[in-house]
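Presenting chain A:
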Amino acid sequence: MVNIMLRFLFAAFTSIIMGLLFMGIGRKFIARIRRHYAGPFYQSFIDVIKLFSKKSISHNWIMDFGVMMGFAGIIATIIFMPIGPFNVFSQMQGNIIIIIYFMTIGYLGMAMGVAASGNPNATIGIARALTLMLGYEIPFVLTVILLVFANNSSLLQVMVVNQQGGFMEWNAIRYPFAFLAALIALQGMLGEQPFDAMIAPSEIASGPMVELSGKFLGFGFLQHAAQIFLETGIIVNMFLGGSQNFFIFFAKQLALYLLTVAVSGIFPRYRFEDAVKFFWMAPTALAAIQLIIFII
Partner candidate 1 sequence: MIDNRLIYVMSLLLFLVGLYGVLTRKNILKMLVAVSIMETAANIFLIGLGYISNSSAPILSESLKQVNLLGSNISDPLPHSLVLTAIVIGVGTTALGIAIAVRLYSHYRTLNINKMGDKDEL
Partner candidate 2 sequence: MSYNSAILLIAAPLLMAFLSFILGIFNKRIPAILLVLTLSFNFYFSTYLLTLVSSKGVLVSVISGFEPPFGINLVLTYFSLLLLSLIYLIILSASVVFVSKKTDENTVKVATLLFLFTAAASGLLLTGDIFNMFVFFEIFAVANISLISLKKNKTSLKGSFKYLLLSSIGSAFLLFGIGMIYGTLGTLNIAEIGLRFYELSPLTGAFIFIMFLGAILSETETFPFNFWITDSYKGARNFVNILLGSASSVAALYIFFRLFFTIIGYPINNRYEFLISMDARLIIALISAISVIVSEIGALSSKSVKRILAFSSASQMGMILFAFSISDFNSFSAALTLIFNLSLSKAILFLSSHEIMKGAKEKNIESFTGGLGRNPVFSALFIFGSLSMVGFPLTLGFYGKISLVASAVSASGYFSILVFVILLASAAELFYYFRLMHKLFVSEQNHTEKTKMNWFYAASGSLLLAVMIILALMPKFTERIVSSAAGDMMDKTTYIERVLKAEDLK
Partner candidate 3 sequence: MILYSFLFALLTALLSLFIRREYNYIRWILYSAVLASLTFLIYTMNGLWGYSESFKLLSVGSVDFSLNFKVTPLSWLFSFFTTGLSLSISLFSIVKNRHEESERSIGFFWLILSVCNIAIFLSADLLTLFIFWEAMTFVSFFVISPGWTKSFKAVNYYFILSILGAFAMLVGIFFLYSKSATFNIESNIAQLFVLYELNSPQAIFITLMFVLGFFTKSALMPFHIWPAEAHSEAPDDFSSYLSGIMIKYGLYGSILFLVPLFVFISKFSQTQPMSNHIPLFSHILAWVGAITSVVATFLAVKSNDMKRLAAWSTVGNIGYAATSIFILSSMGVAGGIFHIINHAIFKTAIFLSLAAVKYRTHEREMHRLGGLAYKMPVTFLTFLLGIIAAAGIPPLNGYASKWMIYQSLLSGRFPFLATMIFLSSTGAFMYLFRALHSVFLGQLPSKFDDVKEVPFLMQIPMYILMLLMVIIGIFPGTVLLPVNSILKSMNMEEIKVTYTTMYSMLSSVDAPIVFLVFAGSFAFAFILYLIGKPRRHVELLDNYTAGQDPKEFGLTREMYHFALKFYEPFEHMFDKYPRTNTKEFYDSFERKINETGSFIKKFYSSSPRSAVYIFTLSIVLIIIYGWLVW
């Protein structure tokens, strides 16, 4: 029991720390692209600690509850994801369907919390986010189905094991179209440009975040960090062969994250209904083509 709790805490803290670190590095990276200055790579840690120690306002208990639930949902999802060689539970090693559904708790919690704040900007952001979710889930699910079929299992751990032995065994090489589709979906999942209509700062005042202050914003930060860790982790497990070594695993995640940041650095923002349409066209077609090729 204590063992499991320790494992649990390890997974939670790893994800938060690595996520924040990725965020910091990402900021640096984008600053290099855009040729301006950024804070140190540990800036995110400072931000979070500062936010938690500042005073904050809340409108009602649902807001508190929702924000906590949003963060808890992402953490709970990470518990089921294999982090390199590490798994919290021995028998459910990354059940992908459970993971997909657990991720929704995070969205629901955050959405509920900010909706309870009563600010229409936040709700508009949520509406956009949920609509966008309908878009990127389709190509993502298609790639998931492909890998489930290919490995005859819905466990991420099994997928990782099947990719061992050189990078030629990676699913990214075996199923390039699906990998491409998953990368585009990842861009949407992380809410990076061109798919960041839900947080559009100048248009709807940062959307969901508009009413968050102090530790609530801190929770938002943490949730985003954990989300970066989680979603890059899933793709790494699915397509880039996972790893038996923590550092290689993190490096792969970082590489993926920097790729999305780089893409976001050079693209303008899509209207979100156009984004949904795009998701249903290009990446879905790619994933479907890969699936059909596989079945045939």
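A quick word on the picks: all candidates are chains of the complex that A comes from, given by their letters.
Here are some notes:
By our rule, contacts are C-beta pairs under 8 Å (C-beta built on N, C-alpha and C of every residue); 3 or more make two chains touch, one makes a residue touch a chain; residues count from 1.
As the structure is a computational prediction, the values presented were derived from the model and not from experiment.
Checked against 1, 2 or 3, the single candidate touching chain A in this complex is 3. Of all residues in chain A, only 5, 8-9, 12, 52-60, 62, 64, 68-69, 71-73, 75-76, 79-80, 88-89, 91-92, 95, 97-98, 101-102, 104-105, 107-108, 111-112, 115-121, 123-124, 126-127, 130-131, 133-134, 137-138, 141-142, 145-146, 148-149, 152-155, 205, 210-211, 214-216, 218-219, 222, 271-273, 276-277, 291, 295 touch candidate 3 in the complex they form.
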